[in-house]
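So that we are looking at the same thing, I have put the structure below in structure tokens.
A single protein chain has been omitted; all remaining protein chains appear in their positions.
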Amino acid sequence: MRRNAVPVALFAALVAVVAVLPAFLTDFRAQQFAYVGIYLIALIGLNVLTGYTGQMSLGHGAFMAVGGYTTAILMTDHGVRDLWTIPIAAVVAGIAGFLFGIPALRLTGLYLALATFAIAVSTPAVLKKFEGFTGGGSGKNLFGLKELTGGIGGVHILGWKLNFNNWLYYLCWTVALVSYVVAWLLLRGQTGRAFRAVRDSETAALSSGVSLARYKTLAFGVSAAYAGVAGSLFAIATTYVNPDTFPVQLSIFLLVGVVVGGLGSLTGLIAGAVFIEFLPLWAQDVSKSPGAPGVIYGVILIAVVFLLPTGAAGLLRRVATLVRGRVGSAP
Amino acid sequence: MKRAVTSAIVVALVVGASALAGSTQSTADPGVTPKSILLGGTVPLSGVASAYSAVAVGANAYFKYVNAKGGVNGRQINYKYLDDTYNPAQTIQLTRQLVEQDKVFAVFNTLGTETNLAIRPYLNQLKVPQLFAASGDTSFGADVATYPYTIGFFPSYQAEGWALGQYLKKSKPKARIAVIAQNDSYGRDLLVGLKRGLGGGSAKVVAAQNYEVTASDVGSQIAKLKSSGADTLAIFATPQFAIQSYVFANKLGWKPFVVTNAVSSASNIMLLASEGGQNKTVVGSVSVVFLKDPTDPKWSKDPAIILYRTIMAKYAKGANAKDVYHVYGMAVAYATVNLFKRLGKNPTRAGLIAAVDSMNIKDDPFLLPGIAIKTGPGDHFPLSQMYFQQYAKTGWKQFGSLVTYKG
Partner (left out) sequence: MANFFQQVVSGLASGGIYGALALALVLIHRATGVINFAQGEMATFSTYTLWTLTQNHGWSYWPALGATLAISFAGGFGVHQFVIRPVERGSVLRVVIVTIGLLLLLNGAMTWIWSGEVRSVHSPFPTRTIDIAGVAISIQDLGTIGVSIGVVILLGLFFRFTKIGLALRASATNPAEARLVGVRVPLMLGVGWGLATMLGAIAGALTAPTVFLDPNMMQAVLIYAFAAAVLGGIDSPVGAVVGGLLLGVGLNLLGTYVNFVGADLRLPAALTVILAVLLFRPAGLFGKRVVRRV
């Protein structure tokens, strides 16, 4: 009980901040923070795989696409309400991830990065090819569908009226916080220990009786399920999917987000998610010359890897140690 | 502990939600102040399609020029364009930002087909004008009953294809046509138009090949088209692949008669395709044209092109003034200024759409003489007229009379 008191208190504080934040934001900012919540979910998933189990993925955008298209197809062609498609998207993407995890067992390090990159690059072309199923290049527009809970008119919940942006915000963050807790529970238990053992030394893990195949595929499955949920919410929030909405850049940005947030940490990921959503916008504000946003983004990315080798989480830890040290040494 | 957390969450949610209840909505049309009108749109400033961002640069330069001369009815026209990297998900988020945060009066000159299709339902439900979408997709003009707040600008891709089909039907009645087309609605619309233009004549499409925008080259496709025995090649591609089509045909020793669409027939592109005069396939190509080409010596003393150069030098420093996409940007900005003049002292979104329904602009100086911007209720195709042009050794030569497409 006592061991968990600090994280639980921190989490409660996080929940409180998340809950009241929209009161201090303009309506539109709430929507941008909804996307932060979506990216956070995807980053938690990717961190289970990359940060905790040591498997690099440059293809998580593809699993987001699986989730997003599951939602879009269920809503447009099968009349399923958006909220119910979220768990289905998790299951479908989770299975996809688990299945990909089986061949991926044979790959390590850079080779896994290349293989997952290949998946991310092929996804748009494959989505485009099966036009009857996916809507091809024109994609699927969810705006105005009756299956969409939120709309321009807003949403009524328990007597409160939420406008579209705030509805998205609370929806995404509720799911994100639940995902966060689930990941935390998963990672602090025996499964988490097994994941970390696989990451630290496969040979050592094997000799202490951890099944590599089981935990690696499990990590892939869990990770992809998270990406699926994020993709599903992405489709709901954007109200549109087409092959170009899940480009290879998305996969790259997700990996970048994990590195910025800090591998093997959950708290830092929020910084990673903020980075993904806002950095491109900031970069544009600095300069509008064609190409300039890319330069700024690239420079900041390299600078972050140089200056914060352990990501935002490492920075937090360092600050915490510093503060504790000061307090401790005070007379 | 658990209970404490739960109650913390509930309290926080209540606080958050009650804080929201206070927000109210204003009823006046956003984006208009006594001194300014704000327009906004998205273009790809980075990524594979960044070359097209010139349409925003050209339009912005023209607005700045108009503003320096006092604006429209005393108001400055401000145009804010954001980088969507050609990703519709970004287009949607940024368009929401423009509408909900920056409070633009209208969304203007957003580039691309899928990108514009993605934001269309949203803008129409909010009754925000989607003014002069920079895409030739037929649906922007045709779906006016469902989406009255949306209007395109340049001739639809089908219209272009149709015109080229008509040309082949009349002047090459025995043509066996091979088509290389981009594998998306752009390439498809052009092909549909071409077939419609050929009508029941004996000129026929004998082979068609696609390419993906992600491809590195189209060598394989051109080789296949050559083996079909066609004597005419229709290139419905974006500039880089259009150039490649010429180059690969030449490499294969294939010398078909070529027709090509407007997007990829700018003079600078043809100049590259001619490989310093070595590629003979380029000479004799036929295309359609509706803008004044800034590199054409014919217009070097034309007041509009002189003005164009002055504006570019002053308000778009560093941009390449030879790029015809800038001229397009000015043509569309001219039409916009014209619309706002008609709106008078109190522009409203509803008023803008009413004005859009009855455009008849005959003096847009950046368009070829004789081409009018014309719409009516139920007709959201502002441009449906063009001329043919043929590539001679020195550049394009316009020929024939004005062609008008009746969709």
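Every chain is named by a letter (A and B) in the order it is written, and numbering of its residues begins at 1.
FYI, a residue touches a chain if its C-beta (ideal position, glycine included) is under 8 Å from a C-beta of that chain, and two chains touch if they have at least 3 such contacts.
Given the structure is predicted, the values throughout are model-derived calculations rather than measurements.
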Looking at A:Leu114, A:Ala213 or A:Leu322, which makes contact with the chain not pictured?
-> A:Leu114
Contact with the hidden chain (one of B:Gln221, B:Thr336, B:Thr375 or B:Gln389) | B:Gln221
Considering the complete complex, of A:Gly151, A:Gly192, A:Gly291 or A:Gly314, the missing chain is touched by A:Gly291
Residues of chain B touching the missing chain are 46-53, 183, 209-212, 214-217, 219-221, 223-224, 226-227, 239-240, 243-244, 247-248, 250-254, 268-269, 272, 275-276, 278-279, 319-320, 323
Residue-wise, where is chain A in contact with the chain that is not depicted?
-> 50, 56, 58, 103, 106-111, 113-115, 117-119, 121-122, 125-126, 128-129, 201-203, 252, 255-256, 259, 263, 289-299, 301-302, 305-306, 309
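Convention: only the chains that are shown with their structure count from here on.
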Taking each chain's centre as the mean of its CA atoms, how far is chain A from chain B in angstrom?
-> 35
Taking the complex as given, what residues does chain A use to touch chain B?
-> 1, 5, 8, 11-12, 15-16, 18-23, 26-29, 31-32, 35, 124-125, 128, 137-139, 141, 143-144, 152, 160-163, 165-166, 234, 238-242, 244-245, 247, 249, 280, 284, 288-294
Spell out the part of chain B that touches chain A in their complex, as residue ranges.
-> 1, 4-5, 8-9, 11-13, 15-17, 19-21, 23, 45-46, 50, 53, 81-83, 85-89, 92-93, 96-97, 100-101, 114, 117-118, 121-122, 125-126, 183-185, 212, 214, 318
